[in-house]
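Take this structure first; my questions come after.
One protein chain omitted, others in place.
Right, chain A next:
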Amino acid sequence: MPFIHKDGKDTIIFASKEDHATPSKIELPEPEPSPGLLLSSGEINWNCPCLGGMATGPCGLEFREAFSCFHYSTAEPKGSDCYDAFKTMQTCMVQYPALYGKKEGSLEDLEDEDPMEEHAKNLEVDSKGSHLESKVKELPRTSSVETGIEQSNAK
């Protein structure tokens, strides 16, 4: 039995695991909808925290174009009609290396394996995104600009 103690206006109950073993008789209303990337209407939720500043930053418009194109694409394979939108986004993003930068680093990093497969694997193993951190740690220390200079000099 749970132990109940009154301390003035405050009631304290100590309950053991057994005391709480039977299901609660309380029926709760539906939980608040907490939209993720997609709203219940199927539209993209551009205010999803998962997008970070992608949809609101300096290349937000381009990102939205590319992302929408991909999302709504009926082409086969999906997204194959989105090259222009993607190119526009990339053109914008390279102007902000400090914000979107080090894409070359990550690509290099991802070179060894199929990123999609790797991610799927990692998502199964670790659902807390720690894989993403380790990815970051593995990135080369040189800045993207330096790498860029080296690359262009080499050519």
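To be clear about the criterion, a contact is a pair of C-beta atoms (placed from the backbone, for glycine too) under 8 Å apart; a residue touches a chain by one contact, two chains touch by 3 or more; residues count from 1.
Basically, contacts and distances are computed from a predicted model.
> As a check of understanding, state which of "Proteasome alpha-type subunits domain-containing protein", "AP-1 complex subunit gamma", "Apoptosis-inducing factor 1, mitochondrial" or "Exosome complex component RRP41" is the UniProt name of the chain not shown.
"Apoptosis-inducing factor 1, mitochondrial"
> Which parts of chain A face the unshown chain closely enough to count as touching?
Interface with the chain not displayed, on the chain A side: 2-3, 5, 7-17, 19-20, 22-26, 28-32, 34, 36-38, 46-58, 60-61, 63-64, 66-67, 70-71, 73, 77-83, 86-87, 89-91, 93-108, 110-111, 114-117, 119-120, 123, 127-130, 132-133, 135-137, 139, 141-153, 155.
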